[in-house]
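Of the protein chains in this complex, all but one are displayed in their positions.
For clarity, chains are labelled A and B in written order, and residue numbers in each chain start from 1.
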Amino acid sequence: MRSRFGLQKAGPRNRSDQRAELLLGALACVVLALIAGMIIFVFEKAWPSFSNNGLDWFWPWAGGNVDDELVHIFESPSDPSQFVYTMHAWPLIYATLLITATAVVVSTVFAVLSAMFIVEFAPEGIRRLLEPVVRLLAAVPSVIYGLIGILVVVKFFSDHLITQSARDSVAGVAALNGFSWGVGALILTVMITPIMIAIVVDALRAVPVGWREGSVSLGVNRWRAMLTVSVRAARPAIVAAAVLATARALGEAIMLSMVTGSVGFQPNPIDGFIFFVEPARPLAATIVDNAEGLSVVPFAQTLYAFAAVLLVSAAFLSFGGWYIRRRLRTYTLSPI
Amino acid sequence: MGPLKQPPPVRRIVVDDEPTIVQPPKGNGTTEEAKTGAAALLSAPRKREGKRATIKERMTLDELGVAYAGKPAVKAVSLPVRQGEVLGLIGPSGCGKTTLLRSLNRLVDQTPTASRSGTIYLDDQDVDLLDVTELRRQVGMVFQQPNPFPMSVFDNVAYGLRERGSRRPSRAALRPAVEEALERAGLLEEVKDNLMHPALRLSGGQQQRLCIARSLAVGPEVLLLDEPCSALDPRSTSLIEELIMSLREEIAIVIVTHNLQQAYRVADRVAFMYLGDLVEYGDADGVFGAPKAKRTREYVSGGFG
Partner (left out) sequence: MSTPATTESRAETQRRRIRPPNLPRPRLPRRNRGLLKEEEIVPWSIGDRIGLAAAWFCGLLLCAIAGSIVLYMLVRGLQYLSVGALFEHPVILSTTQSTGTAGGYLDPIEGTLILTTLGTLIALPIGIGTAVWLSEYGRPSWLARAVESGVEIVAGTPTIVLAIFGLLVFTQGAFGFLSFTAEGGAVFGRSFFIAGIMMSLIAIPLIVGATREALQSIPAHVREASYALGKDKISTIRRVLLPASRKGIATGTTLGMGRIAGDTAIVVILLGATPLEPQGDVPILKVLQGTGSTLTSYVYNNSPAGEGNAPQKAYAAAFVLLIIVILMNFFVDLISRKGSDPWAR
């Protein structure tokens, strides 16, 4: 190749290098094409469900019972012109948002406090114990969390926390048997905290030693110094960790389907304590529960619509978190 | 070029030798070697005037020893630190000056492998029995690399005042204290138009003066300076040296410096440390002009270090 100045552009000069670069480039392109294909396919399959429902698909006050709607869609006649598509998915979206938001908020606080403990206040022995503990908690498969959830936590809630009068008060509407969004959010918190702790600990350790020593030599106690200087400097990393954790929480299907009750109910904060033990049905769990029905066309398209919503939110949240962390790595923290 | 003369005799310096203390020779001057080095020093302009009348001993080191993982960095040092005069710690790199300084405000306790022996007294109280946060408020420190926090100038100076109590004082209440600290540090003129200017955008010398203002704001009794001018240009250096002169009346100052000329300009008392030992301690004129120990003479005249 010749540029304006008559020099050869830099690049692989010999044949095998060119071939290698083309081959690897083609591989990367294939990977990219597969991913793009996945996104396009899912949206294409999901489109009928969105187009038939319009904005009511998302609208909070569109009404209807999600469970009944799913059954109707499943039982729709095989004539394509008579497919039933009615789906007002707000209760599912609401449940997803409720569980995810609660888990992320609690887990952010938990993770920052634990990270502060690991970096500054833990005695040597406990610190060396905690680091493998955090890695272990991050590696435990979600089905084991689900198993312990369903056999231990749900039972505990049902036997000890829900009184008979509470059950009677909502008898007509929902069954309070321990399967609830509260249990799901609790276990989800335990699942996503270790991911956040790893990122926040790295960020706290990366704060320049000049700031840490400077704040302590002014006569500020270690807790205040850590909070006002280190945690403040690590704020972008905490945000990135929270975004990543949200992506993980949105996609959690198996554990939530095991403990949340699979009832399309909208937990109502006005109910007081009972609010926390009401069942719910997040999006990802719904897909898992209904996966057998994929042979029925409109039902499959509805499930793909759920998947499309999840894909957009979780995948792009994860991309956002990665992007923030990339920016953080090039952002120098040196005080000069 | 003429024919090769006899090469000058090689002076061997044996590192582990006991430093010998030699009487200064009678007569009209110091020995040959000392004249070249020390004479250059003594003819340098001196910043400090005569000693002040009010001299009060604020801190006392009693047989202080510091070791990192068993290896001693400071061995059995006994020194007084007095208000009204500047104590300069000189010596080659790695000889324990910074370790000694950092043990005065118990910053060496942060290093996990460090161990301390001996006692340090602050106003006749054993420093180990004091709350360490209290101690560090009384004994402030300015570091070699200026380290202003990533906040505004105002927030930097007000930091120590805000974060020390159960209630945070309001910004209006803090303002006079902040301005007073900035003025004592000689920075007020340059920043008073915009106190919310980000501190990291100041120049190196201004940042170091900001760090000094930050330490002054909490009202320390002793100020420790760890090579404060080593990263700065000459103009900032001289500004800071004048600042030290003006502060020494109310605050006991200990300065660690590599720069012998600076030590001569600024310090009233000088302690020379070598490989963890306190080799010599005395008046600046005495240590530079008529050093008693042979090792001191060699260092001061530029023989090593």
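By our rule, a contact is a pair of C-beta atoms (placed from the backbone, for glycine too) under 8 Å apart; a residue touches a chain by one contact, two chains touch by 3 or more.
Because the structure is predicted, anything quoted here is derived from the model rather than measured.
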Selected from B:154, B:264 or B:281 as touching the chain missing from the view: B:281
Which of A:97, A:122 or A:296 contacts the chain that the document leaves out: A:122
Touching residues on chain A - with respect to the absent chain: 12, 14, 16-17, 20-21, 24-25, 27-29, 31-32, 35-36, 38-39, 41-42, 45, 110, 113-114, 116-118, 121-122, 126, 129-130, 132-137, 139-144, 146-148, 150-152, 190, 193, 197, 219, 221, 223-224, 227, 244, 247, 250-254, 257-258, 284, 287-288, 291, 294, 303-304, 307, 310-311, 314-319, 321-323
Chain B residues that touch the omitted chain in the full complex: 18-19, 21, 23, 57, 60-63, 76, 78, 80, 121-125, 131, 133-134, 138, 161, 164-167, 169, 173-174, 177, 218-219, 221, 277-279, 281-282, 292
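Please note the rule applied: only the chains that are shown with their structure count from here on.
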Approximate Å spacing (C-alpha centroids) for the pair chain A, chain B: 54
In the complex, chain B residues that touch chain A: 105, 107, 110, 112, 133-138, 140-141, 143, 145-150, 159-160, 163-164, 200, 204, 207, 211, 214-215, 218
Of all residues in chain A, those that touch chain B in their complex: 124, 208, 210-211, 213-221, 224-225, 228-229, 233, 335-336
